[in-house]
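Of the protein chains in this complex, all but one are displayed in their positions.
Each chain gets a letter, A, B and C, in the order it is written, and its residues are counted from 1.
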Amino acid sequence: MEETKPRKIMFVNRKAPHGSIYAYEGLEVILIFGAYDQEISAVFLDDAVLSLKKGQDTTELGTKGFSATFRVLESYGVEKRYVDKESLAQRGLTEDDLVVDVEIVDAAALRKVMGEQDVLLPF
Amino acid sequence: MSSLDVSGKTIELDEDGFLKNMDDWDKEVALALAKTENVDMTEAHWEVVNFLRDYYQEYKIAPMIRILTKAIGKAFGKEKGNTKYLYELYPAGPAKQACKIAGLPKPTGCV
Amino acid sequence: MLHIVNKSPFKFRNLDSCLRIAKDDDPIMLIEDGVYAALPGTTLDRMMKEALKTHSVFAIQADLKARGVDRIIEGIQVCDYSCFVTLVEKHVPYSWL
Partner (left out) sequence: MKFGILIQEGPYNHQASDSAYNFILASLAKGHEISGVFFYNDGVINTTKLMDIPADDRNISKRWSDLGAKGVQLIVCVAAAKRRGISQNVLIENARIDGLGQLSELCIESDRLVTFGD
């Protein structure tokens, strides 16, 4: 294995926020990985697109809201951020409903980019 | 240390001296917290503290030091956008000291 | 890419998502409750047979045995942990959790 070549590491997020901790703890991992100078990307697929939905307010739950935190991904070194087009459509959402700037991709594009990774981490 | 008296009010702190309740923060509390860290608050110190509070307000996290230096440089000029500058202001570490004075939660600091 | 599916396809849509994204020829590894997808004569029979046209599908023997799944859809390959390891040697794994 070549030591110097950065690894392609992709976070494949598929879970909804709030109902379980996976989306939040997944985000904590993504923010740490940015410091390691690898090729980091994140994709939001299935229910994970709901993590990016505008207008979330958790004050009545008494939990910490974190949808705004997804907006730091770019500055934390997560170079590519993809959202699955079909997952959005299934949930009646469009790009305008999201809190972050992302690249909306179809299954074919996703298939290709996922196939190029060295590591795929599910959250 | 478990509490701080600020103009007659008792402010609760955690075992590391961070605010237990973020809503307790105001300028006076910040000055009292700075005193516990032996930091004399100058305008330059406030610049960082206010920046941290704004960042937290917007993104709900305290920025990592690497991100903080970059962002400070962008906001207040290149000569301030480095770790050395921030450590001169906050010798025990900007993540720990500046976040504490800014009333933010203790950084988990996993790296 | 090796797709690992550990959920019952009757309760969750993980296998659907996996099949939508998986590249032709990507192998699929059924583990834990995922092995229920190997049951023959279910409402998913057609979907599985369709999947077998483009993917090799494996199911962990210990999981099948534990669940009393003794008949499986033709073409699905029974695989022990050592065979699972061999698949991971050859492909970058992703778990559809």
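Here is the rule we go by: a residue touches a chain if its C-beta (ideal position, glycine included) is under 8 Å from a C-beta of that chain, and two chains touch if they have at least 3 such contacts.
Just so it is clear, the model here is predicted, and its values are computed rather than measured.
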Among A:Arg7, A:Lys54 or A:Lys112, choose the residue that contacts the chain missing from this document, as touch is defined above.
-> A:Arg7
Residues of chain A in contact with the chain not shown | 1, 7, 9, 21-22, 25, 28-29, 32-33, 35-36, 38, 118-122
Considering the entire assembly, which residues of chain C contact the chain that has been omitted?
-> 4, 6, 31-33, 60, 62, 80-82, 84-86, 88-89, 92-93, 95, 97
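By definition in this document, only the chains that are shown with their structure count from here on.
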Inter-chain centre distance, chain A versus chain C - centres from mean C-alpha coordinates, in Å = 26
Dist(centroid_CA(chain A), centroid_CA(chain B)) in Å evaluates to 29
For chain B, residues contacting two or more additional chains | none
Of all residues in chain C, which are in touch with two or more distinct other chains?
-> none
Inside the complex, what are the residues of chain C that reach chain A?
-> 1, 13, 17, 20-23, 26, 92-97
Chain A - residues contacting chain B, complex | 28, 31-32, 34-35, 64-66, 68-69, 71-72, 75-76
Contacting residues of chain A [partner chain C, same complex] = 12, 14, 45-46, 86, 107, 110-111, 114-115, 117-120, 122
